[in-house]
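A single protein chain has been omitted from the complex, and every remaining protein chain is retained in its original position.
What follows is subunit A.
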Amino acid sequence: MAEPTRRDALKAGAVGAGALALGSCAKPAMAGTLDGADWRRGHMIRDGKFPAPNGAEPRVGILIAGGGVAGLAAAWRMKAAGFDDFVVLELEDRVGGNARSGRNPVSAYPLGAHYLPVPNKEAVALRRMLQEFGMIVGEEGGAPIFDPYQLCADLEERLLWRGGWQEGLYPASGLSREDEIQRDRFTQAMAQLRNAVGADGRPAFAIPRVYSSADPAYTALDKVSFAAWLDDHGYSSPVLRAYLRYCCRDDYGTEPDDVSAWAGLHYFAARRGWAARGDGDRELTWPEGNGRLVSLLLEQTADHVRPAHSVFAIAQQGDEAVVDSFDHKAGSSTRWHASCVIVAMPHFVAARVAPAHTGKGRFRYAPWVVANVTVNRHPKGRGVGLAWDNVSTGSDSLGYVVATHQSASGGDGPTVLTWYLPLSKASPPEARKLMMTRTLAAWQRIIEDDLLTMNPDLAGAIDRIDVWRWGHAMISPTPGFLTDPVRTAAIEARPPVLFAHSDLSGLSLFEEAHYRGVVAAETALAHLGHSFESLI
């Protein structure tokens, strides 16, 4: 089971049985909040219940609809090109989308996206941004040097396996001969794929994905599921398969049966991080996760951003775009005239807002639950010490990352653990229903139970659990997604209506969102005749 079932809830209840025996009212409720992407505002769009626009009809050069990473990256790109005639309309009260973060007196913490791998050489625009943000601090032999404070500090990952914590995420002990053979074979195959080049001279797999080869030898992998591909290639080792399932759920929130082989392999074969000092395989992370990147992007563009503004209709009139938005604070609607609109919202929303320009397609989304658990002491455990990312082979959650990993040195004080659960097993609509109907207390019990099973040493140390629900968290790169005509049409759209969202890549990654935003911004700028030097 992917998501905790009722039996888990009962089991979780059993942990509190001691308290129950004393009278359940004796145990005070765990502090915390139950929150998430604003589905009421989302449902307003679905139901189309907005007042008709009235008043002045402002005119703007470029309108960005959606203030997630893609939208903010587009805004950043315009600023960098010296272009100021744009606005960003964001539905939520705060920008950032899936890369938003929270904060309490103990630490800042992520609500979703929490790290950015050292980018590949081909991610030129992204590297420019990291340089601007002081994350790249120099150059050595032509390769960028990353700020050591922002690279994930040692220890990066540990795994609870057979009752003890070990370094890394792949079980290192108790493997059968066959497990070892298959592991080595898989590792070798991935190393080969990482360097493979298609007939068109492009790498088989790249990030951003558009730089990947169009050679059918590789694109054909989009037609089968990752699970089927593994079966075909004789990868049957349960240890290997469990690890690969973890990877699929970690990156896509989706089971290997529902992920295309192309996407499944992309995870292992696309990363060729480019950095000096052998840091190419490292990750950048911050207490608030990618919320750090969001706030730095916002710093430059804040004057242009209008939060609490839902875009509910987009249409083309002549060669301009007409955009209707609703201001949730004022309770009124506005009609905008823009030379170009960049639709930077998730595609399933875009299909409702701009039905004349795109369709529903095969876009399927995985729901996620993220909990921030405030503890009054650091987790410990048998074996290797606490890492940034802590995963248990025995749990269906993805474990937890430690918010103070980068910022503190003293071993034992309070911290915040960000706990992740993709609801991947049930169908997305079912999982969403379960997610929305479960109470805060029920979620807290499940989360507490899962954490205490991993770290019994945390008994009595949990001060609060704040639960965050993402109904449509990540795009699932299902088999056939690459060739979905709706997707290709959205990518190729021309002004005045452009699309920019990581959904279009089918890979829910910062690099993809950033790339989509930058490309759309440059296309729009070119359309407006604004000159700039391309970063693509």
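One rule holds for everything that comes next: a residue touches a chain if its C-beta (ideal position, glycine included) is under 8 Å from a C-beta of that chain, and two chains touch if they have at least 3 such contacts; residues count from 1.
One rule holds for everything that comes next: contacts and distances are computed from a predicted model.
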From "Polyamine aminopropyltransferase", "Phenylalanine--tRNA ligase beta subunit", "Branched-chain amino acid ABC transporter permease" or "4Fe-4S ferredoxin", the hidden chain's UniProt protein name: "Polyamine aminopropyltransferase"
Option touching the unshown chain, where A:Arg127, A:Arg282 or A:Arg445 are the choices: A:Arg282
Hidden-chain contact residue, picked from the options A:Asp412, A:Glu492 or A:Glu533: A:Asp412
Among A:Leu386, A:Ala403, A:Val518 or A:Leu535, residue touching the chain not depicted: A:Leu386
Residue of A:Arg94, A:Arg306, A:Arg377 or A:His527 touching the missing chain in the full complex: A:Arg377
Residue, one of A:Ala81, A:Leu155, A:Ala189 or A:Val210, that touches the chain absent here: A:Leu155
Subunit A, residues in touch with the chain not shown (by the definition above): 148-149, 151-156, 279, 282, 376-378, 385-387, 407-414
